[in-house]
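The excerpt is restricted to a subset of chains, each kept in its original location.
Labels A and B are assigned to the chains in the order they are written; within every chain, residues are numbered from 1.
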Amino acid sequence: MKIGIIGFGYWGPNLLRNFSGLDNCKVEIVSDYRMERLDIVKKNYPSVKTSLTADDIFNDLSIDAVVIATPVFSHFELAEKALVSNKHVLLEKPMTASSADAQKLIDLSLQKNKVLMVDHTFLYTGAVQKMKHLVDSGDLGKVNYFDSTRINLGLFQQDVNVLWDLAPHDISILTHLIAEKPYSVNATGISHTNNEIENIAYMTVNFQSGFIAHFNCSWSSPVKIRMTLVGGDKKMIVFNDMEPTEKIKMYDTGYSFKTDEEKQRILVDYRAGDIFIPKVQTNEALTLMAKDFVNAVSNGGSPISDCYLGLEVVKILEAAQKSIKQKGKEILL
Amino acid sequence: MKIGIIGFGYWGPNLLRNFSGLDNCKVEIVSDYRMERLDIVKKNYPSVKTSLTADDIFNDLSIDAVVIATPVFSHFELAEKALVSNKHVLLEKPMTASSADAQKLIDLSLQKNKVLMVDHTFLYTGAVQKMKHLVDSGDLGKVNYFDSTRINLGLFQQDVNVLWDLAPHDISILTHLIAEKPYSVNATGISHTNNEIENIAYMTVNFQSGFIAHFNCSWSSPVKIRMTLVGGDKKMIVFNDMEPTEKIKMYDTGYSFKTDEEKQRILVDYRAGDIFIPKVQTNEALTLMAKDFVNAVSNGGSPISDCYLGLEVVKILEAAQKSIKQKGKEILL
């Protein structure tokens, strides 16, 4: 299986290193419009071809699959060309700049019978896999909420706001963990530059069952926080990604209602009990993601981070952006 | 100066102890409708009178001031009676169950020329006083945002939601620190009981200048977090109230814009620099609050936690509740 990589920016070297390390595939060519980026490829991987144009990849009939790691605004056009050229496609997250584009790519991939996958790397981390296992085991009881904080002193992006930059990680985790589909989104945010691109934003995702998800994203925090709470009525999980080894903690914190005759009071009794910190696998997530893509191409079957999950993420981001621009109004999905 | 205390629940013993400890005032009487609560007063403070009815306080002409520490729904009626009885009034937070009631009390206090104050104790902590000092000093530069998280495994209240229970602390701090008045509120939340009282809620408070404030409140978190960020364009403050001694950290994290010819890009450069942890006074905040009330009564002058700040807090809570019930719609203040 031969692979072409389009775009060799920040993430490109990691993709090249991981796909090069897999047994059953070979990175044939890397394209980027910047010669100085291609020079890095040449120096470190002399056997990999390079090109200043992605067309050399689309036109190469020997290439089975392409990995697209360019800015999001170019994802749709490049992925469409790749599929039309009968190639399997792995897109960096977020999948596309609009849900309509994402849907068109899905339709085209079905028509062409090609794999279309999105690199939501976080789903392949030991921590998220452990959370998935704990949620699916039913130990948490009825799962009631998801609360994520991803803030730090970050580079202000010029093309997308802080939600499009940071929230895809957390939305993909939410979508992976929770089977129920959300029905609406509220979001607020603010831009402290004069380009109207929010550097701080807050989003609530609403579900019919009463489940609720909230996201706090900022490029303007003096401290780096990466924390997600997943609360059930029996147990709750804290995922603190800043912890080097104790990333996942499960708290035995069930509560129970006691009806009291007097005054229709609802008394809630909490039982704060033991805490369990499971050992989490420390394999590199990107390696597992790359394997999942190669496996989907080679053997069929659906990857964990498939195109439907990618579409869900874009739908929520899109609705959030609408909500921010409409002053927090609820946007139906 | 003689004081009567109405309501001897959770907070009552702290109020009694603090007001009893002041030089220039005497707690004359405590009322509560529960005899077993009054027994506690009798046992520990044999010289303090007790009564099952607040009317004994209103009718006692020797009483100069009353402290009202009852559930919020009763605040208006009791405070009104107290003012009509020509007594100065200290109300527990939140001030009233509606901003209309709060305004009526303010008007009445002006008419009666009596002190009307709200016990937002947090404003008297060493940590908040230090934050106020740092913000006022201008060291932070232009102050851009306020972000507060106050979550824990808490007792579900039956009469008010989690915002009315927990957010008054943080809203009072916001109002104390930031001179600009907010113009609108968005809020979302969910009730995981069948009484429609939210146990998780999120609130954004919007300001014309681009300043933004956000509040994350929950009774359903497995971990106790008490953290507030205040971000300026030169420095930022982290207030972590769970830290025993290092509550306030000031980060030298200014950023600057660089205009780049190509594509009107806005590049933002962060400078993450030194951190400063000032020593914070550890005097009991409630003592300082009690002194501030006694001083306002004795000498005139405005207390830090005055009725206008109390009204602001209620206005924001009221708007947040409306917004939650209208699916996150922006509510103008």
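Quick note on the criterion: a contact is a pair of C-beta atoms (placed from the backbone, for glycine too) under 8 Å apart; a residue touches a chain by one contact, two chains touch by 3 or more.
The model shown is predicted, which means the values in this text are computed figures rather than measured ones.
The complex is a homo-oligomer: 2 chains are shown here, and the full assembly described by the structure file contains 4 identical copies.
Please note the rule applied: only the chains that are shown with their structure count from here on.
Note on chain placement: the centre of chain A and the centre of chain B lie 38 Å apart, centres being C-alpha means. Residues of chain B that touch chain A in their complex: 144-145, 147, 149, 153-156, 158, 184, 186, 188-195, 200, 202, 204, 206, 210-212, 214, 216, 218-223, 229, 231, 233, 236-238, 249, 251, 253, 255, 257, 263, 265-268, 270, 272, 323, 327-330.
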